[in-house]
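Dropping the structure in here first, questions after.
Apart from one protein chain that is not included, each protein chain of the complex appears where it belongs.
Every chain is named by a letter (A and B) in the order it is written, and numbering of its residues begins at 1.
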Amino acid sequence: MHRFVAARLLQAVAIVFLVGTLTFLLLQLAPGDPLSSTSSSLLVPRTVVEQQRRAFGLDRPILEQYVRYLGNLARGDFGYSYREHRPAWHAIRDRLPNTLLLAAAALVVTFGLGIGLGVAQGLRAGSRVDDVLSLVSLTVYSTPVFWLGIVLLLLFGETLRWLPVSGATDPVVYDQLSLLAQAWDRIRHLTLPAVTLGAIGAAATARFQRAAMLDVIRQDFIRTARAKGLAERTVVLRHALRNALLPVITLFGLAFPLLLGGTVLVETVFAWPGMGKLTVDAIHGRDYFVVTGAAVLAAVMVVLGNLLADILYRVLDPRTREAA
Amino acid sequence: MPRICAALIAGVLATACVAERIAPCPDDWCGTAVIATPAEADVLFPPSTQGDIGRSIIDLVFTRLADLGPDLNTVDPTSFEPRLASSWTREDSLTIVFSLNPSARWHDGAPVTAEDVAFTYEVYRDSLVGSPARPRVLQIAGVDVRDPHTVAFRFPRAYLEQLFDAVYHMWILPKHLLGAVPRGELVSHPFGRNPIGAGPYRFVRWRAGESVELVADSAYFLARPGLRRVIWRSTGGDMSAAITQLFSGSVDVLTYLPPEAVQRTETSDEIRAIAYQPSTFYSYLLFNFRDPADPTRPHPLFADRALRRALAVAVDRAAAVRAVDGADGIVADGPVSPAMWIYGAEYERLPYDAARGRRELTQLGWRDSDGDGVLDRYGRRLSFSIIVPETSAQRRRFAQIIQEQFKSLGVEMRITELDFNTFLQRAETGRFDVFYGSYGGDPSPASISEVWTRDAIGGFNFGSYVNPDVDHAVRTALDARDIETARGRWTDAVSLINGDAPAIWISCTVPKAGVHRRFENVSIRGDNLTATLPLWRVPTARRLPRDRYDN
Partner (left out) sequence: MSRTLRLVWQDRRARVGLALVVLFALLAAFASVVASHDPTAQLDLVGKQYQPPSLAHPFGTDFYSRDLLSRVLHGARISLSIAVLSVAVSIVLGTAVGLAAGLAGGLVDQVLMRGVDGALAMPRLFLVLVVVALWEDIGVVGLVLILGLTSWFDTSRIVRAEVLSVKSRQFIAAARAVGLGLRGIVGRHLLPNIAGPIIVMATLGIGQMILLEAGLSYLGVGVRPPTPSWGQIIADGQQVLRTAPWVALFPGLAIVVTVLAFSLLGDGVRRALDPRSQ
């Protein structure tokens, strides 16, 4: 097991290294150098640009630039944010907790709702309910996440006024509230973005879970369990579900990139102060290093997600567990 | 990864560990104003702050030596109001001496001294800092500390707006906190996100991407601010959400109301529309006089004065302004905003006359010889592109309407929407045919010299417009020592500019903000949303729950 984790960890580091190389290549291929095009005299003082030029060694040979760039990334130095006049990492760091919170809440929706629906459908495969649910999940899966957000916002935010439409907290009262009330304030702000972001993933998970459920139910040990006269409930929960959940864990690794891509759009719709909205604002402000920094960090999170999924799979799968 | 983990843990702790503390506002100075903003402030370091939002924040945290009066008159010394300087005297035609208010304090308790003023001047004029106000500050020859509370400004020449240039462009900075920082690093110093000033409000916190909070300085050396707290809240670029929040009462101020929302205020018990008075804005379609592909050559179309004039008279600006700005829209009649004291003077204007424009185009030889709906001459089509910042819904709308108007004349105008920085970059490097500009904030006609003269090439004269007669008129206007001469010279200059049609003037409509009706004594000065905010108050009887919170 330790060996397995170590090997996967090494692989993860290699992938992050590759991602760094990719962004470096993109920066190199881009027309002009990003520093010269940000050095617009009215916006950024020349001295700042010169300082950055030195820090990135843009006057050095390309190989040295590359080594320097990777070294900077490894130390968490993503470059300078021209819009916020501070290191890009600081701009990202301030938004990271909000994005992680949103992603975690969306994951709960994705897997809670998705697995529930998938199991329900798998047990009633071929029925009318199954057909309708399949169509619903396929439709949700075909919906642009930002548009779904806009529709929910119109419905629950603007028309019914049940939930706040923007931001992560209510800055007017947040700092005056008790701990419990603060949590409640956060949950209220979190609900719409998390449901929006989670719904698309839930649709995908439901499709996957339904298929996994069908696979398991057709297998011998379920028939044996039924033949033994076990209650249907026990069969489903104890035997079928436990085995059908395994493939979904791999989906966890796959869901992560989709989820992070989704945060960009959902955060924009709901003015959620996270990394995705920061990235969009940075693009419009030509704040390159915030964009590349956020992309590298997103890749790191994806790699970590995959690593986690792999290890989880290994731990939960009885076959590999015995082998280890 | 440890940094990320630390950030995550810090985030969780910050949400979890805040103790319960509801302290009701104890006295008569209560009230909270929540200001909705589409974008976030850039940096709160006055010499570098660019955006309107950042400026509205620093204007409360920091303060100037003196400020303009409510009419934004830049030439009448009696209309200026004391701030850090309690009084000033003109020693001779080249020197103004300011006496600082001895009770002025920085928010950390240190006294404000003449050293701070001299330091501020050095920072603003330093090319390492690169302040956008630098060209105006360079009009000052030097700042001398006479004693801890006396400071003298020296000018190289005598002119009308000396006092304005001395006080308006600089918010005074604390030398004891920033004096040791290398100039090149000032803009990225943490101070810019955690500022300490000497203004009516103290900085409390900035939640990145979310909100900025200020609290009134109860010991402010001038009149105590009427509202306890001011909070800027980012609503994202979504105007609809911001308007909903305004009308549902979750925010108190929206910095700009589109015409459809202004209409809604007429029937609202909660919200009213407050105009920026007097308005400092005008917008214009600027022609490039240089070929974007090769700046050493004249522009193939717009170097021709007759063509520019023909296009300018052919645009029905009144209809466009009505559609975009609503019934209160005002058509701009030159490079002049309503706040300038020369606004409405007897300068020449080009009238709207579509038939004349069409006729002149034909006389110039522009005909649709190949029947593609676009005029052409010697094989060149009358087709060009306009660059528009995508952040400005108003300018995008104008551009699309004018595009249609040109189309009916047989003129093809392609719209290129750019993010704001690219837009500016293109403008600075002359890579455009037509640039949709907007000028605002500066109430002095001296700003004309920053855009429409030869000296402004490399600055804001993006189209490289040059007319020696204009340069001469502007120079004499700037040097004029009495107001009548100055008015005459400025009128000449604007008439000359209008005759050349270096741009099509579009709108100088007075923008309006939405403000909750419970506030009293509300006004908004044309150059800055919060210039008069310290005077706003909430009557005790009309307080909302959020008005009762202490900081």
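By our rule, contacts are C-beta pairs under 8 Å (C-beta built on N, C-alpha and C of every residue); 3 or more make two chains touch, one makes a residue touch a chain.
These figures come from a predicted structure and were not determined experimentally.
Of B:Asp108, B:Glu346, B:Glu404 or B:Glu520, it is B:Glu404 that touches the chain left out of the display. Checked against the full complex, the one of B:Leu178, B:Ile243 or B:Leu285 touching the unshown chain is B:Ile243. Shown as candidates are A:Gln65, A:Thr143 or A:Thr191; the residue that touches the absent chain is A:Thr143. Contact with the omitted chain, checked across A:His85, A:His189, A:His239 or A:His284, is made by A:His284.
Across B:Val43, B:Leu375 or B:Leu418, the single residue that touches the chain missing here is B:Leu418.
Residues 14-19, 21-23, 26-27, 29-31, 34, 138-139, 141-147, 150-151, 153-154, 158, 211, 214, 257-258, 260-262, 264-265, 268-269, 279-280, 282-284, 286, 288, 291-292, 294-296, 298-299, 302-303, 306 are the ones on chain A that touch the missing chain.
Interface residues of chain B with the unshown chain, by the touch rule above, are 238-241, 243-244, 260, 319, 322-323, 390, 393, 396-397, 400-401, 403-404, 415-419, 422.
We take it that only the chains that are shown with their structure count from here on.
Averaged C-alpha coordinates give centres for chain A and chain B that are 39 Å from one another.
Within the complex, the chain A residues that touch chain B are 37-38, 40-48, 51, 76, 80, 83-86, 89, 91, 93-98, 100-101, 153, 157-158, 161, 164-173, 175-179, 182-183, 186, 268-271, 273-274, 277-278, 281, 283-286, 297, 300. For chain B in complex with chain A, the touching residues are 1, 3-4, 7-8, 10-12, 15-16, 18-23, 32, 34, 39-40, 42-43, 45, 48, 50, 127-130, 132, 183-184, 187-188, 190, 192-193, 207-211, 213, 231, 233-238, 240-241, 244-245, 248, 250, 390-391, 419-422, 424-425, 428, 546, 549.
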